[in-house]
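Apart from one protein chain that is not included, each protein chain of the complex appears where it belongs.
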Amino acid sequence: MTLGFGVVGTGAIGREHIQRITKVVSGAEIAAVTDVNQDAAKKAVEDFNLRASIYEDDTALLKDENVEAVLVTSWGPAHESTVLKAVEAGKFVFVEKPLATTAEGCMRIVEAEQKHGKRLVQVGFMRRYDSGYRQMKEAIDNNFIGEPLMIRCAHRNREVGESYTQDMAILDTLIHEIDTLHWLVGDDYKSIQVTYPKKTKNALEHLKDPQIVTLETKTGIIIHAEIFVNCQFGYDIQCEVIGEEGIVKLPEVATAQYRKDGVLGSGILQDWQSRFNDAFNNEFQDFIDAVRREGQPQGPSAWDGYIAAVTGDAGVKAQQSGQAEPIELPERPDFYQQKKQEEKV
Amino acid sequence: MTLGFGVVGTGAIGREHIQRITKVVSGAEIAAVTDVNQDAAKKAVEDFNLRASIYEDDTALLKDENVEAVLVTSWGPAHESTVLKAVEAGKFVFVEKPLATTAEGCMRIVEAEQKHGKRLVQVGFMRRYDSGYRQMKEAIDNNFIGEPLMIRCAHRNREVGESYTQDMAILDTLIHEIDTLHWLVGDDYKSIQVTYPKKTKNALEHLKDPQIVTLETKTGIIIHAEIFVNCQFGYDIQCEVIGEEGIVKLPEVATAQYRKDGVLGSGILQDWQSRFNDAFNNEFQDFIDAVRREGQPQGPSAWDGYIAAVTGDAGVKAQQSGQAEPIELPERPDFYQQKKQEEKV
Amino acid sequence: MTLGFGVVGTGAIGREHIQRITKVVSGAEIAAVTDVNQDAAKKAVEDFNLRASIYEDDTALLKDENVEAVLVTSWGPAHESTVLKAVEAGKFVFVEKPLATTAEGCMRIVEAEQKHGKRLVQVGFMRRYDSGYRQMKEAIDNNFIGEPLMIRCAHRNREVGESYTQDMAILDTLIHEIDTLHWLVGDDYKSIQVTYPKKTKNALEHLKDPQIVTLETKTGIIIHAEIFVNCQFGYDIQCEVIGEEGIVKLPEVATAQYRKDGVLGSGILQDWQSRFNDAFNNEFQDFIDAVRREGQPQGPSAWDGYIAAVTGDAGVKAQQSGQAEPIELPERPDFYQQKKQEEKV
Partner (left out) sequence: MTLGFGVVGTGAIGREHIQRITKVVSGAEIAAVTDVNQDAAKKAVEDFNLRASIYEDDTALLKDENVEAVLVTSWGPAHESTVLKAVEAGKFVFVEKPLATTAEGCMRIVEAEQKHGKRLVQVGFMRRYDSGYRQMKEAIDNNFIGEPLMIRCAHRNREVGESYTQDMAILDTLIHEIDTLHWLVGDDYKSIQVTYPKKTKNALEHLKDPQIVTLETKTGIIIHAEIFVNCQFGYDIQCEVIGEEGIVKLPEVATAQYRKDGVLGSGILQDWQSRFNDAFNNEFQDFIDAVRREGQPQGPSAWDGYIAAVTGDAGVKAQQSGQAEPIELPERPDFYQQKKQEEKV
């Protein structure tokens, strides 16, 4: 009954998910681990006191029959290979973003999964599990605001360091909006453009910050997404969908309200971990429950990973060209049709 | 057409209202002034560049036929005498609170006015002209929340000085709630009680601060009013009416919202002048318009002034006794029946 | 490693917690169950697919060495006996409120636990695990608002049925405020009084609704708690602590904000389950983690259960007498000293 996970990659994010699986959510355990750094794998087993086999590599780990699901938290470029092997072996996969580092790689996984005949793969886009976004999705699916026409959103980090490069604004930051927004409105992207406002003095020299991304969907929804990774004041996620009959907006984080020194205020979170901690937990619990109850995951699919890759590539191109770059996606296969929120209940 | 005011008392509050009448609202002018300090009267005429006669006392001023309305902003103990003379002379009266310093004095005015046969007097309770309270009144009168059952309110000042004495918590501070709340729910008070929570270290020795006042109305509405005049953080007025079908609450003051240094905040006002400036203006404009158009004021009446005096006396007694003190009011005369908000429109 | 629970009482609340332990939180499993209705016990085992022994009664269950902790979710009058047996057996106890139905019963447990020498018992007051209250507690403990002077709170339910009796306003509804508020300010209660505002037409004949409870603490904090169990509009918990230097307030529940049909609105929850679901989960996870890591629970203690019982009794008396009834508590034993939030981290 308990779902046995094999963990491929025991670095920071791998350890965080091991902690989540063993200490927070229920219904799963760590059956096996591997890492290119064998010491790291051993250390994870010790630190979390796991009853788990340690393997040399993903191939070996996948042969362990206690491994029913693979948690892929290795280095990004290694994802595709592990996921393909896992799918071939008929194992469930929870893979952190990116699904693969290229659109072609994602497509290979999409094809392998379809060939397998049943969904196996879930990509780690946790925002769909945030209660605020879920409420928005429910409102939209129930036609509460009519047809969506525009979206305004913002992704703000307090600050980033030297290692944060220009393309990461798309591939690491915007990638979450890319996944969440098409899901929210049930639409596909048509083009992406990036413009650069006046640069903040608080950004390092190599980085344009802030950036404004304009996405257009196939039905004509226009999305303006602000990326501002040195905003100084905190971690702040905003999203507002403007529809024909009304508007729905992500709630502000509920923090205690105070009155002091002439200010009516409340705290703004400072990091994404605290903002999306519940979403991460819900994401894993849902993966575990769906796999155990229905034999397949129901969260973000390999197709969603593919959309993210194609859109991300176009976004990076748009960063350089200054033009609206087309986002060319094949028709969504029936295999990956999205269900509306209401139909899920 | 322009309403000529005769001002009795050109101290701070008198000058403020002269400024309001001459510079902000329309339809009125200052025709005459008097003050026990003749120099102050002259100075007001000069400073505001008034075309106004200066009189020795209120009796002389009332004989000036350009004086159609008297603005009574003298020392509290002098109010009654001036108001009575003005009513006898058939002049309109705008009198700052208190109407008179004793309930008996108020009653003498009430009787004089009824004898005159038409309303002449308005008492300076400006909160009824605040847009937030008006919206609440409208909601209640339209039965939006059903029958009111409870009220929770707070009157908070940043700090008060040495001259603020214990009874002023009732007679200067709570007096505004006393007037506003019975108007808001269209009910009369039955009793008043004062309790003292732990005292703030920020209050001077002679003052109990905060104080909690419990008022009960004839129909059984229970009101808890917090008076906290050294709250440190600003000037803050709260009011919430809980009804059978819902709750209505005074809006927070609309100040620009900001995000900075980990805080989602907005400013809290620091003084009552900025909080109720619009209400003061509306109050005067309404007095002037009502008198000009309908021949009588429609704001807080002499009867409301009497209610405030009786309730205030009971409140001061309750501060000392610790008991619920009865508030004994005669039946409201037909002459002073309150109209519901909706009927006014 | 996994904490084995023996469940005593498999009714509605028992089943809910079984679900929580097996499906939501981690680190625990159900090792044994019992119920006065053996069929109910069997059904629970089947429905949740438990690998758990079924026992005739609590005495038998407590002999099972796989039972490390007892979950007491039986009928209230049965709590005391089971808890005492469990403490005697040195088992950990998670007992739903009430700890015992009488203050004397609670005291017997307190004494038994002290005799045992180490904390074993946690009472199911989940609000302390709500993130809003925790933020308030942190602010207060860090002296952000100075000394607390007053508290204003409200406990509102949409409606209650025939079976909800007058005393339940104290023993079932206010009981949560009773536990939370003394913890929030680190103080003990001195007296309790109940007053009755005008009754809502939406309450059944046998019930006075709303009720206002006034609690005073030993240091002089005055608390006004509104109990309104037929408020019609939803489930609504409010709490505001007014201190010497500022105010801190429970955040509104974060629900998506919308603009539609002339309304800027957001949804109000309709039931306590959705309001405190996270708190319930945190509560169990904390109990399990604390017991596993530190060998004793750190949540609401048997002493807190005793405080609740004494205060609840005084509250029911106050409902009848209309007077401020004294709350007489012995000195808090060192064994049960509360630690401030900051010291816990």
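Here are some notes:
So that you can tell them apart, the chains are marked A, B and C in the order they are listed, and the count of residues begins at 1 in each.
Just so we're on the same page, contacts are C-beta pairs under 8 Å (C-beta built on N, C-alpha and C of every residue); 3 or more make two chains touch, one makes a residue touch a chain.
Treat the numbers as computed from the prediction; the structure is a model and nothing was measured.
Judged over the whole assembly, touch between the missing chain and the shown ones holds for A, B, C.
Check B:E16, B:E88, B:E252 or B:D271 against the missing chain and you find that the one touching it is B:E252.
Remark: the omitted chain is touched by one listed residue; of A:V36, A:I54, A:L149 or A:M168 this is A:L149. Listed residues B:D141, B:D172, B:D188 or B:D289: the one in touch with the omitted chain is B:D289.
Within the full complex, the residue among C:E147, C:D172, C:E252 or C:D286 touching the omitted chain is C:E252. The chain not displayed touches chain B at residues 1, 21-27, 49, 131-132, 135-136, 139, 144-145, 245-261, 266-267, 278, 285, 289. Seen from chain A, the chain kept out of the figure touches residues 146-150, 152, 195-202, 210, 212, 214, 219-222, 224, 226, 228, 231-233, 242, 244-247. Residues of chain C that touch the chain left out of the display are 232-234, 236, 252, 259-268, 270.
Assume only the chains that are shown with their structure count from here on.
Taken together, the touching pairs cover every possible pairing of the chains. Each chain gets a centre from the mean of its Cα atoms; the one farthest from the centre of chain B is A.
When every chain is represented by the mean of its C-alpha atoms, the one lying closest to the mean of all protein C-alpha atoms is C.
Here chain A and chain C face each other with the same set of residues for the most part; over half of the interface numbers are shared between them. Centre-to-centre, using mean CA coordinates, chain A is 37 Å away from chain C.
Among all residues of chain A, those that touch two or more other chains are 252, 259-261, 266-267.
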